[in-house]
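Up next, subunit A:
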Amino acid sequence: MSYVIEMLNIRKEFPGIVANDNITLQVKQGEIHALLGENGAGKSTLMNVLFGLYQPEKGEIKVRGESVKITDPNVANRLGIGMVHQHFMLVDTFTVTENIILGSEPRKKGTVDIKKAEKEVERLSQLYGLRVDPKAKIRDISVGMQQRVEILKTLYRGAEILIFDEPTAVLTPQEIKELIEIMRVLIREGKSIILITHKLKEIMQVCDRCTVIRKGEGIGTVNVPDTNPNELASLMVGREVTFSTEKQPAQPKEVTLAIQDLNVKDARHVDMVKGLNLKVNAGEIVGLAGVDGNGQSELIEAITGLRKVDSGEVMLNGKSITNLTPRKVTEAGISHIPQDRHRFGLVLDFPIGENMVLQTYHHEPFSKKGVLRYKEIYNKAKALIEEYDVRTPSVYTKARALSGGNQQKAIIGREVDRSPDLIIAAQPTRGLDVGAIEFIHKKLIEERDKGRAVLLLSFELDEIMNLSDRIAVMFGGSIVAEVKPEDTTEQELGLLMAGSKQQKAGGQ
Partner candidate 1 sequence: MFSNRLVNILIPLISVFLGLLVGAFIMLGFGYNPLTGYLSLWEGAFGDSYFFGETLRQVTPYILSGLAVAFAFRTGLFNIGVEGQVIMGWLASVWVGLAIDAPMIIHLPLAILAAALAGAAWGFLPGLLKAKLGVHEVIVTIMMNYIALYTSNALVRNVISDGQDRTERIPETASLTSEWLAALTQYSRLHYGLLIALFAAAIMWFILNQTTRGYELRSVGFNQDASRYAGMNVGRNIILSMVISGAFAGLAGAMEGIGTFGYQSVKGGFTNIGFDGIAVALLGGNAAVGVVLAAILFGTLKVGALNMPTSAGVPTELVDIVIAMIIFFVASSYMIRWFLLKMKKEGK
Partner candidate 2 sequence: GSSDGGSEEAEGNGNDNSNGEEAAGDDFSVAMVTDVGGIDDKSFNQSAWEGLKAFGEENGMEKGQGIDYAQSASDADYNTNLNRLVRSDYNLIYGIGFLLAPAIEEVADQNPDTNFGIVDSVVEKDNVASIVFKEHQGSFLVGVAAAMKTESDKVGFIGGVDSDLINKFEAGFRAGVKSVNKDIEVKVQYAGAFDAPDDGKAIASNMYSQGIDVIYHASGGTGNGVFAQAKDLKQNDADRNVWVIGVDRDQHEEGQINDTNVTLTSMVKRVDVAVQDVSTNAMNGEFPGGEVVEYGLEDDAISVATTNEEAMTDDIKTAVEDWKEKIVNGEVEVPSTIDEVKEFEDSL
C-alpha cells in the first residue's frame, strides 16, 4: 500500500507561535483521511503548507514517494493537489465558470474561450455528479453550490489529491449528504481525500483513517473502523468529553415572542417570509429547523429590526415591536447572536473589550452624559471574558486577532449578559470544535432554565434535536410543522424540511 502524500516532521512557525510542531501525516492512495483537532490546533496551517501557501521551517513532503518542494499553489496544482478552503476562495462577482477556469483559462486568439470552458464545466459536473449552473454568478447561488464550484475548481485542474478544510461547517444536512455522496464518487474515480472536520459523526461515516493533532503537535493516526467518537474526542481534547447535553424538561411559562401573519421581502423585493405565525414561551428553547434559504435569515432580521416588516405583527411580552429600530428592539429585551459573526457580531478592529458594550455603551455605567468610562467598560469586559472563557491575550486585543470560537464566546457572553427576555441564537456553534460547542449549549440551557425564551436557528439537525424543547420547521417562508424532539426522528424532520411528508428527501 503506497502513500500518495507524506508530510514528515513538519514544523511551521508564525511570529510568536508554533502552529505545527513535528507533525507527520501519511495519506494512502484512494482513502479518505480525516484530520482532526481543536480550533487553532494547526490543521489549516498544515494543509496550507501542503498546498504551497506557506513554507515549512522544517520537514519533508513526499508526493507519490518523491520528495518535493511546494513553493506555491501552482506547484501544488502540478502535483495534482487541490484544496477546498475553509473560507471559500471564490470571486463573488464572477460566474461559476470564470471562477473555475481562473488562472488556467482556455484561450482562443488571446481571449478567454468561455464557450469551451462552459462545456468543460458541464462535462466535469456530469462526470462527478456536481450540479452547478455554469453561467450563474457566485453571489447568486447557495453555499452548497459554491462548494461544488470549489470542488470543480480542483478537478478542472486535474487534482488527484483533494483537501477539504471543514467543508461541512457551512452546509445544511441535505447538502452534507450530497457532499458525502460526492466524496464517495471521487474515491471511486481514483482520487484521495484529506478531510478536516469537527464532526466526529462524519468521520465515522466516511473516513478510513484519522490523524489527530493537538496544539500543533501530532497525536497519532488511528484506523476509523477500530475506534469510536468518544475515543476520537478525548484524543483531540486530551480529556473526556460528554456529548448529548444533559437538560431537565422545559417548564414553559407565558408567551414571550408572538409573531402573527408576518410577511417580509428580501432586498430584491421577493417575498421570503409569507404569513408566518410563531410563538416562543419563556423558559423554552424553540428550534427553527429548515433548509437554508427558506426565509430564516429574513425572519430573524425582521424580528430584530434589521429588515422592514411588510405586514403582520411581531409582539414581545404582549407589546408590538413591529418595525422598531434595532436599538428599540434590543432595549425591549431581545438579544441576538448573529449568524455572520464577522459581518454583524463584532467590530473586528475594536479591542475585544469595546466590543463587549456594542449595544450598551450609551448606558450607565459605561458612559455618563455622553462620555465613555473606559474603566467600567473594561471591568465589565474582563468579567465577561473570565466567565465565558474567552481566550485572548488581553481585553485590549483587537477582536480580529481572536479565533472564531473565542469570538463567538465573546458575543454570547455579551448577549446573554444583558438579561434579555428573548435570545435569538442563529447558528451559534458553526465551525466550532466540540469543546466550544459543549460550552455554548450549556449556556443556552442555563438561560432557558432562568426563564428566558430562546429561539435557536440551526442547520444542524443534531443541534436542533439535542437542544430544542419544541421544533418549528420552516419551509417556503412559513412554519409548516411544529414537533417535539422526543416525538420525531431526524429522518422525519428532514422530510418536513424538504417540504413534504410523503416524498423521500432529496427530491426537491
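Assume a contact is a pair of C-beta atoms (placed from the backbone, for glycine too) under 8 Å apart; a residue touches a chain by one contact, two chains touch by 3 or more; residues count from 1.
How were these candidates chosen? In short, all candidates are chains of the complex that A comes from, given by their letters.
Quick caveat, the model's predicted, so the values are computed rather than measured.
Interface record for this complex: partner of subunit A among candidates 1 or 2 is 1, by the touch criterion. Across the complex, candidate 1 is touched by residues 304, 306, 325-331, 336, 338, 343-350, 354, 358-359, 361-362, 367, 370-372 of subunit A.
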